[in-house]
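The structure is given below, and queries will be raised subsequently.
For this depiction, one protein chain was excluded, whereas all remaining protein chains were kept in their positions.
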Amino acid sequence: MTSITRRALALVALGLASLPAACGKGDPAGKGGGASGAGGATTFVYARGKESPTLDPAEATDGESALVLVNVYDTLVRFKYGSSAVEPALAVAWEAAADRLSMTFTLRDGVRFHDGSPLDAAAVAVNFERQRDLKHKFHFTEPGMPPERYPYWGDMFGFVARTTAVDVRTVRFEFSEPMPPFFLSLLAMFTNSIVSPKALEQGAAYVKRHPVGTGAFVWGGRENEEITLTANPSWWGGKPAIDRLVFVVVPELKNAYARLESGQVDGVDNLASKDVPRAKANPKVKVHEVATGLSVCYLAMNNDRKPFDDVRVRQAVALAVDKPRLAAIAYEGLATPIATLVPPGVEGHAGLPDRARDVKEARRLLEEAKAVGTKVTLRYMGNPRPYAPDPGAIAAQLRDDLRDAGLEVELRKDEWASHLQALQNGDHELGILGWTPDVPDPDNYLYVLLDKEGAVPPANNVSFYRSEKFHALVAAARRSYDAGERRRLYADAQKVAFDDAPMVPLVAMPRVAATSAAVEGFVLDPVSSPRFAWTSKPAKAK
Amino acid sequence: MKAARAWRRLRRDPLFWIGGTLVLLVLLMAALAGPLSSHAPDRRVTLEGERAPVAPNERYLLGTDENGYDVWSRLLHGARASLLTGLCAVGLALFVGVPLGAVAGWRGGLADGLLMRATDVMLAFPSVLLAIAIAAAAGRGSVWTLVLAVGVVQVPLFMRQVRASVMAARHEDWVTACRATGLSATRTLMRHVLPNCLAPILVLATLGVGSAILSAAGLSWLGLGPPATEPEWGRMLEEGAKYMREKEQWILVPPGLAIAATVLGFNLLGDALRAALDPRVTR
Partner (left out) sequence: MSVALGYVGKRALVAVPLLLVVSLACFALTPLLPDPSVARLGQHATKENVAAFRARKGLDDPFLVRWGRFVRDAATLEFGEDIVRDDGSTVGEGIRARFPATFELALAAMLIAVVLGLVAGALGAVFPRRLADAVAQVFALVGASVPVFWLGFMASLLFAVKLEWLPHPDWSLRVIAPDAGPGDYATRFLLLESLARFDLGAVGRALAHLALPALVLSTIPLAVVTRMTRATMLEELGRDYVRTARAKGAPETRVVTRHALRNALIPIVTVTGLQTGALLGGAVLTETVFAWPGLGRYVAEAVRSGNGPVVVAGVFTFAATFVVVNLLVDVAYVLADPRLRRGAR
């Protein structure tokens, strides 16, 4: 990200500005029924594994919530469809001050929330202020109770000092320190969705259950775990081709995929790696992959605990793990083995050659460290994650790999929430975990997962790696606006981490989804959850 | 005498022989799991270059699952886990249920009323749900979690059976005779009454092993049992049933059949015992 002052290109606005023409026909939004009765109306059913815990963008952190949010809400800027580049959305132009201590956004004209109220600078400012200011009347967390801070704001937006409405169309952000080079990408995250102030007035419970935004789809309602959205006929981006978008929950991937094959759903949010070859061979099904895998899976070693406080043991573990085999078998060849946490395809990835598996050398190192035959526990999660479609298989492989080198590994499985909690509290020796970045920047991998500042329980740095050398490099890169320098600093940091081997980066996992072959215009975003504004599906013949 | 008569009846019952054979087979599988299995049951055994799951061949009698674990060896060792769970769960239920049932039946009155209402309430719970709650509360999944969950659920069944038998015996002449000779109540109960209730307990226990194995497999399948690498039939099914596939049946069919055959064996055996021990039941 070299240039930080950007003007929106008229070109982008062109495609999106020709909107009000399209909204004359179509059934009125908000009606749940009548999909087949209304003649040409199309319903798109998308299967996912879990329901959305919350629909308040400020407090959401998970993909299931994001899936609904990105379709109901807009952000000031958004990720270009199918890419991680940023383009104008509710803001059409922006400019940063030379000292990078403030930034001004100009809003799009004539945008209205689903409840009819207009989108103006005050509405935008409220959405940021309510996240920043713990005392704000729309800061819906309980004082003194965790999470007191909204999680994303607390982690990533500490530098935002104030957001103000300069005039009806202009919003200004003021920063307490120079803004990071990836600020625009942060603004495109679902957590910065612009919620209707009228909805916020209704209180926390209402916002959690009834998203009211400006986006392509309007909240239609929820029946058990099934969420219905309807097309917003007056969306500034043009009325979506799908009239009704239904998110259903099918807890197991195999069941979801079977329903896709039988035509009972139009798309599945996640595909078991072992179903992929079969899906690719089926002419009725289309498999969608993101070319670069941003989610990474790693084997965390607790550097605070014996025997992993010894670098030789950690290196031995790194040598013993057979990543190509893991990628081929546990991931069915979908994932790419990685040598460093920053996956290939992300700007700043250091092309380090990985260690080749060498059981003899690993054993020698373990003998040197007097750790042969040590009993250790490998903790893994019971639920599939985007980066670990089959955690049991990964754990089993790792266990067998490490046994070959001479470590006695026992497995322990926990449900996701308690697994994460255990690792974050350092209650583990070995643990499988992964990361899906919020923004595709090396900082979001290296600082978050390996910096010493993150090694305090509840830690994101679950390896509890505390290297001063590494910290100096990553901190310097955070402050740098020079692309070349940043790349160099990150390359050095990755080399340091590679040699210290605080964890073993295993694989990078691309997102995989599938739709029926007749669906058009469905593209998986590398960062954002699937958006359906540009997806269409032929109306059923019968 | 009674035993001899029962045996004569049993001998003529084909269902006894079928059930007995099935149970014997499972016992043999469990006992000879070591020598009979071709590979280690709890680790990857596929060779470099072999792509798991491997179809059955001369190296892997029943193929391997997708972790590269040998299905045949896991099946054999799984028999151990299943029998262990079933027998221990019933043992637990006996250990708790028999004394409580005996007290209720022997004492009668308030103790009886309270205990029986307690069983009423326990029986009003869907046993699987109760077992799920117990297993979840017991925390870390292992075979013993399953034993606890499944065993507790069976306690009220034994309480009721023992109570009924003890009650029936309490008023019989020979019990009165025992008491009249000055034998203490406890002694009469332990030495004379309980041994006479053995037949129905035996029947219930046999049937109980079957249903314990079935419930344990269900819990294990829900992910509340031992970790994935342990050879356990319910677990093997969970691992195997991750994908809707028509091929690769060798992963799914053997453990399912093994559970069904084992449970059927115990059920048949229990039925046959009941028919043989209780002359009122006609077959």
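For the reader, a short list of remarks on this structure follows.
Labels A and B are assigned to the chains in the order they are written; within every chain, residues are numbered from 1.
Throughout what follows, a residue touches a chain if its C-beta (ideal position, glycine included) is under 8 Å from a C-beta of that chain, and two chains touch if they have at least 3 such contacts.
Source: prediction; values computed, not measured.
Though it is not drawn, the left-out chain touches A, B in the full complex. Residue in contact with the omitted chain (choice from A:R209, A:R403 or A:R487): A:R209.
Of the candidate positions B:R5, B:R51, B:R117 or B:R187, contact with the hidden chain is made by B:R117. The chain omitted from view is touched by exactly one of A:I194, A:A258, A:I432 or A:L524, namely A:A258. Mapped onto chain A, contacts with the missing chain fall at residues 31-37, 43, 45, 53-54, 144-147, 204-206, 208-209, 223-226, 228, 246, 248-252, 255, 258-259, 261-262, 264, 415, 417, 420-421, 424-425, 458. Chain B meets the missing chain through residues 15, 117, 120-130, 132-134, 136-137, 210, 214, 217-218, 221-222, 234, 237, 241, 244-246, 252, 255-256, 259-261, 263-264, 267-268, 271, 281-283.
One rule holds in what follows: only the chains that are shown with their structure count from here on.
Note: centroid distance chain A to chain B, computed from Cα atoms, is 47 Å. Of all residues in chain A, those touching chain B in their complex are 252-255, 257-258, 272, 274-275, 278, 328-329, 382, 390, 392-393, 395-397, 399-400, 403, 411-413.
Across the interface of their complex, chain A is touched by residues 43-44, 51-52, 66-69, 140-141, 223, 227-229, 239, 241-245 of chain B.
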